[in-house]
Structure formats: C-alpha cells, structure tokens
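Shown here: the complex without one of its protein chains, the others still in place.
As written, the chains take the letters A and B, and residue 1 is the first residue of each chain.
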Amino acid sequence: MSEQNLDQLLSGVVDTVMETMFFSTPRGPAEPEAGASVLKARVAFRGRPSGALRVCLSAASARILAAGFLGEDEAMLTDSQPGEVVCEFANMLCGLFLSRLESDESFDLNSPELVPVGSLAAPGSEALPAASQSFGIEEGILTVTLHLEATA
Amino acid sequence: MRQLVVGVGDGGVSRDPDSVIVTYALGSCIAVMLYDPVAKVAGMVHFMLPESSMSNGSSNARPWMYADTGISLLLRVALQNGADKRRLAVFAAGGAHVMDDNGVFNIGKRNCLALRKALWKSGLVAHSEETGGSEARTVRMEVGTGRVWLHAPGGEQREMKVRLSVAQRGPGLRDQ
Partner (left out) sequence: MALNIMIVDDSRVMRAFIRKVVGLTGLDVGECCEAGDGEDALKLLQERRMDLVLTDINMPRMNGEEFVRRLERDESLRTIPVIVVSTDSSHNRVQQMLALGASGYITKPFLPEALRDEVEKVLGVPHV
C-alpha cells in the first residue's frame, strides 16, 4: 500500500457516502464529542492490511441519518432502525475507503456490528488509529476512525 | 398561450392545456416540476431554502418556500388534481452555487441535497435535472405537452429531455 493521506481519503469517503445515500453533508471539521449519548458501529476487514473502521455519532444524529436514508419522518422510525442504518453507513464507508486505497489487494469485510455503549477495549489492545476524522453533522459530531493491524 | 408565473417561494398546479407555467431567476433556488402525461397535470414549486425547520414557525404559512414542505405539497396537489404518482415525470433546475452573506458557496448545494432528500421521501427521483453551476436559470413547462424549456443568461433556450419507461407513460399512449 503506497503512502496516501489516509485522513484525506477518509474525509472524501464520508462526503461521498453521506451525500449519495443519506442526503446529507458534513459541516466541516470538528472536535470529537465525549460523554454524549452515542451510537458506535464497527466493521472489521481482512486483507493486506487487515483492520477495522469505526463510526461514532450521537443518537440524535443517528436518527436524522436514518430518517434521510429510509425517507421517513423521524417519528416513524423503529427503535432499532437508527442502529441498523449506522451499521450500513459504516459498511459503506469501509467498502468505499478500501476501494479507494491504492492497493492491488482484495479485502473481505465482516458484517458491521453495533458496539455496546460503554464497552472498553482490553488494556493495551487499542493501537493508535491510522486515521481519524471528526465532522460536524446535524445534531452532533461524527467521528470515523480507521485501525490497521501491523503487517508481519 | 396563457402564462402562469410561479414566484420565489411559491408553487401551483394546472390542467389547462393552453397554459405555460414559468418561473424566473433561479439562482440558488430550485424549481421542481411534475408532469403526468396521461392526465396532463403539470405542477411547479420554486423553493428557496432546504428545511422548514429553519423557519421558526413560518413554514405553515409559506410551505412552498422550503424543499421539504414544498415538494410534498406539490405532489399532494398534483395527485388531488388527478395525477398518478407512478406516471409522474420529475424535473429539477436551479441550485446554482451562489455566495451567501457569510461569503460561502453553500445554499445552492444545500438546496440540491434537500431536493434529493425531499424527492426520496416522497418516493420520487428526478428524471431530468439541471442543477449546480453558477448561472441563474429560467424554466417554463407547457401544460399541454409536458415539455420543459430551460434558459440561462447568454445561452440558448434548450429542452430538458426525459426518458420515461413505457410503464410510466401508461399503456396504449401514443408518442407525442
């Protein structure tokens, strides 16, 4: 994998996915939110390299994203739909990001999963992310993080 | 030919085959047009802003002003006048990237996104779209034929073409 600006790549991918299927756009860079009621989703992928992409956003933002994606009023959403939409959002971000990597490798994506709120990684297991971007969106902040496993 | 003018933040529907619906000076604003080629129902909205939630309560008084309320109202009125949603041809024009008061090219792009979002929520997608860019546009729709003409300053008038599936045109309809 050649040297690419992974942060820039991540920003571009977020723009494309949000505009294409979520009818929304990031409002510019922002500082990550701490302590807010959030939804988190994770998509692991296998290839060279392997890794995982994570998204984190407020529950209110997730509802707006879900309403846009499904073409529904927020009041009509079921309890599970925001989480399911955030998972699909993470899935598309990951797939598009990997397709834009300058790499001849192919990747396999796991199914996206919601990360339970308050879950902590085992001490020492969380390496610094390879890329991380936070954006202002409607009703909160979206943070997208990419972790890559070290190649042998 | 009778001319029905749709102003900024306004909209309406016609079934008069001798009329042309027209709106002028689409800068960052967007005009959405619906046409049922079988029932010959034509409608247009000229919206200025993306979301009625920006309105502090005035969206009830001025629903045509916003993408979300304007497009859903346009569809509702068209259906009330005999249009069949499955047959509708959808046109959109405008959304030029004009600098706002903060010196940001923002509102046109936001209107373009709001257009797509509102159409999607209404179960519609544009068949012909001329949005973005930097020019103000004028559009006119002939109620009798559903033909839509677009004009930009310094340019020639040209038709916004649309290809509808036969399923949308209705069985047995001869080409116009």
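Definition applied: contacts are C-beta pairs under 8 Å (C-beta built on N, C-alpha and C of every residue); 3 or more make two chains touch, one makes a residue touch a chain.
Quantities reported herein were computed from a predicted structural model and do not represent experimental measurements.
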Touch as defined at the start, partner being the missing chain; which of A:L9, A:V38 or A:V85 qualifies?
A:V85
Going by the contact rule already stated, which one of B:V6, B:I107 or B:L124 would touch the omitted chain in the full complex?
B:L124
Have a look at A:L70, A:V115, A:A130 or A:L148 and name the one touching the chain we're not showing.
A:L70
On chain A, what residues meet the omitted chain?
16-17, 20-21, 66, 69-71, 81, 84-85, 87-88, 91-92, 94-96, 99, 106, 108-111
Could you please point out the chain B residues that touch the chain left off the display?
86-87, 120, 123-127, 163-169, 175
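Criterion: only the chains that are shown with their structure count from here on.
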Here the gap between chain A and chain B, centre to centre from mean Cα coordinates and rounded to Å, is 34
Chain B to chain A touching residues, read off their complex
109-110, 113-114, 116-117, 120-123
Residue numbers of chain A touching chain B in their complex, please.
19, 23-25, 68, 71-72
